[in-house]
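Of the protein chains in this complex, all but one are displayed in their positions.
Order of writing sets the labels: A and B. Residues in every chain begin at 1.
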Amino acid sequence: MEWLLVAVAVLVASGLMAVVMTSFPRLSTFWGAVGGGAGCAIGLFAVVRVLWSGKVESLRWGWDVPYGSFSLELDPLSGFFAIPILVLSGLAAIYGSRYVAVFWDRKSVGELWFFFNLLVAGMLIVVLARNGMLFLVAWEVMSLAAFFLITFEHEKQEVRDAGKTFLIATHLGTAFLLTMFVLLGAESGSLDFADFANSPSTVSADLLFLLALVGFGTKAGLMPLHVWLPEAYPVAPSYVSAVMSGAMSKLGIYGLLRVLMFLSDVQPWWGWLLIGAGAISGILGILSALGQSDLKRLLAYSSIENIGIISMGMGLGVLGTSSQNPVLMVLGFAGALFHVINHAIFKGLLFLGAGVVFQATETCDLDRLGGLLKRMPWTGSAILIGSVAIAGLPPLNGFASEFVLYRACFNREGLLAALSTSIPCVAVIGSLALIGGLAAFAFVRVFGIAFLGEPRTPHAAGARSPNDRMSLPILLLAAGCIAIGLLSPLVFEKILPVVAQITHYELAMIESPAARASVPLSVVARVGCALFLLAGGLALVRRWLLSGREVAVSGTWGCGYSRSTPRIQYTASSFAQPAIGFFAPFFRTYTKLRAPRGLFPQSASLATENTDLSTDLIYHPLFGAVGRLLGKLRWLQQGRVHMYVLYVGCTILALMIWYVSMELPPADASMSGTVVERSP
Amino acid sequence: MEVATLLPLAVTLIMSPLLLGVINRTKAMVGGRKGPPLLQPYYDLIKLLGKGAVYSRTTTWVFRAGPIVSLAGCVLAATLVPLGGCESLIKFHGDLILLAYLLGLGRLCTVLAALDTGSPFEGMGASREAMFSALAESAFLLGLAALARNTGATSLTQMHAALADGAWSVSGLTLALVTVALLVVFLAENSRIPVDDPNTHLELTMIHEVMVLDHGGPDFAFILYGASIKLWVLGALIINLVLAPSAGESVADLGVALAGMLILAVLVGLIESTMARLRMPRVPQLLVGATALSGLALVLEFGGIGK
Partner (left out) sequence: MSTDLNLVLVMLANLAMLGSSRLSACIRLSAAQGILLSLLPLQLELAEHKLAPRLALFALTILVLKGVVFPALLMRTLRTADVRHEVVPMVGYVSSLIFGVIVLCFSFWVSSRLILPHPAPSPLVLPLALSTILIGLFLIISRKTALMQVVGYLVLENGIFIFGVALANKTPLLVEMGVLLDVFVAVFVMGIAIFHINREFDHIDVNQLTSLKD
């Protein structure tokens, strides 16, 4: 535990150093990146050491904030989420040390490093915190650091807009969390997690669950709470997006799991809700991804899809818990957790890859790319591995976790059991199948359009391989995709202690339900190895067949069109068109057409843009209405300081009168009173 | 390991191109022609394997890896499918998912190889293939889910065995619906009429054929062979469903199943001779229809009526 504090200290101190050195960008980068990397390495060492020993380490200091205590603990669940945070952030720091070079001459990179390291430290404290107050403080530090990272290039209008959306979304989420913690702590009068778990809550568990779902779901990006993701991820520097998507959004999942542990009375409809929200996020997420032509925006939507898959797994787990069905419970939670790791790896990889593409070509628009694999063979191949993995295809890691979820459904205790279990299972199977097919479609499109074929613009043609410091993390993550795919039974086994903790079961008791998935997984892993061997064998056969024969190189067969140019290639929009047309009700497609005119048309153009349905249907009308309503209060805005002080004074007076006149039991009254006063 | 478990794989690897021969022969005979020899697909494969190769300047290693990985995926998929009372070589709970995803991997590789050429036509075919297979996948997995619910089994071999004891007389409805759904998936995934016309001569209307325009020599042989294995594997699922084995007689059962495969090929030939290819926008409708059939089968199972 002390080592973890050292890691946090190193992160914060190096961030401060980077700020101090900010007028010397190289030095600042050096301090920031080395500190970030070192902090992550130390933290990783500490986490692995504790998890390996199988013990739970904790630490508790007093803290003179009301109801706060500096109470940290490293248990399997925390450790499980800490590992992807630390690994991904460490690799991102290495990558970032080179990525930020473009900002050296125009921006101060000191603040970038400060907030990046602060973000990592915040995330680490969030998973370790065992006190509601500490949790919320760390949560806010994390969110605000993320906000400053998103708005790093704040001279651009779209960046400022994205930052605003993020700030509103994250604070609305936090408001729900604050309410939830207050309600949780209302009974025992303490915000320590240990007390939540022990004290029987008087507040309805349903309400707490809903509050947690909205609060944490906003951070994770469950639809329709996802609006900030597709705005924020594209504008942040790529390595920050990688950390935010791979690690930070997972903390929403962590929070939800942690709260589920406090709630004793688990209801089946929670599971149905999680599965429903997951299926909607998954299907609509990947569909929206298909409609995007901006690579990073596409990846943001695909994050929503993966959160949906994770949520479906949790839903199965909750359903299993409520119906005392250990197989469904264990496999559901295990599949969700497995997918958490996998998503961190391949989404981190793809975001880092998107950064490479952006720096090499100065665009993320798929329709302006092409032929990049030839220009950056290693990075490109790694991105191909990431794309296959995220499409959930064997033998890579994405398939392993989806297989566990499928297996949770295809089961005597799942699909074949009573209707209340088997109907959700069918929903999961159907959604996963559709998501799988569409994800393959979406990522074939990404890789095929951006990396294969001929470059569509001079920018793409002039792309070069990235610096080693940028390609090394990508290659490592790609290796991770293959390794986890082939060693999936081992990884699955390491997840079981976490599942045991979430479900309050002994490890030995969940081993036999878990074997339902681990035994098939070992066969799947062997088939994966066989696939590599067979493909290698076939390659040798072909080499042998072709040896001594003519192997010619010529142009692509153009079906009779001999003067083809790169611009004749299928574009990203046309590639996605069958799906966009078919699923038209889920899109708002805006088309800008300049049709060819006259006998000798000079030029014509067609541009399409797919906007977010929930933004159009829910948020714009909602915020428009709120805006109009608040517009009526505009007379309060006098622009004079006296008036504002008067308002503050009136508020304090009103609160005091309200507080004094309340007749509540002492613990409760002081509790809610204090927190409400502190919240503004 | 028993020798019997190797049988389905061996039969698949040896006999799969024959199906194409039978289909083509049937079409020729219905059309009043004599048609190519039954073994023509084998001759084609041998001829292609003996040729050199031409690669486009645009392509990368993805283009060369495509046929190999896709064939490897199809061969491994063949190890998962039982046939006529013989168990499959590899069997475990949930192998049907691996089967679906291995075929998916094969498809992904073909699509990527097509995009690697930079040809607009191949891009067009790739886009269609990706779309239609995404829809076929849910029909396929939901159909298998209905089957799993019906037989109470979660591996293909178990399902196959469970169907043996007169399942058709007990739950014929569900099985019939699933069979039709699987037949649609079979036709769509193997690019047969009414989804795709393997003999079309206009690139704009092709799906699968247009994706492999640039492949030649051994690569094309791998692709053709992989496609024929896929045809066999998906066909075997249907035959396993329709011609349930009578317990015990494994040699006779295998014979019946093989005869069934040939009849299926004749059936495909007849369908291709009597139907026209659907317009492209109508294809998703057919696949959603297949999904609806799978869904109906599931609803029947849930209602406890399929029995």
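As a working rule, a contact is a pair of C-beta atoms (placed from the backbone, for glycine too) under 8 Å apart; a residue touches a chain by one contact, two chains touch by 3 or more.
Since we're looking at a predicted model, the values are computed, not measured.
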Query raised in the report: Which one, B:G152, B:G172 or B:G255, makes contact with the chain that was left out?
Result: B:G172
Query raised in the report: Which one, B:P17, B:G73, B:P194 or B:P284, makes contact with the chain that was left out?
Result: B:P284
**Report entry** Interface with the undisplayed chain - residues on subunit B
**Finding:** 172-173, 177, 284-285, 288-289, 292-293, 295-296, 299-300, 302-305
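Heads up, the rule we're going with is that only the chains that are shown with their structure count from here on.
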Requested in this report: Could you tell me the distance, in whole angstrom, between the mean C-alpha positions of subunit A and subunit B?
Outcome: 36
Query raised in the report: In the complex formed with subunit B, which residues of subunit A make contact?
Result: 370-371, 373-374, 377, 381, 384, 388, 391-394, 399, 403, 406-407, 409-412, 415-416, 419, 422-423, 426, 429-430, 432-434, 436-438, 440-441, 444-445, 447-449, 452-454, 516, 519-520, 523-524, 527, 530-531, 534-535, 538-539, 541-542, 545-546, 549-559, 564, 566, 568-570, 574-579, 581-582
Report task. In the complex, go through subunit B and note every residue touching subunit A. Result -> 49, 51-62, 65, 68-69, 71-73, 75-76, 79, 90, 92-98, 100-102, 104-105, 107-108, 111-112, 115-124, 126-128, 130-131, 133-138, 140-142, 145, 148-149, 152, 154, 203, 213-214, 217-219, 222, 280-281, 284, 298, 302
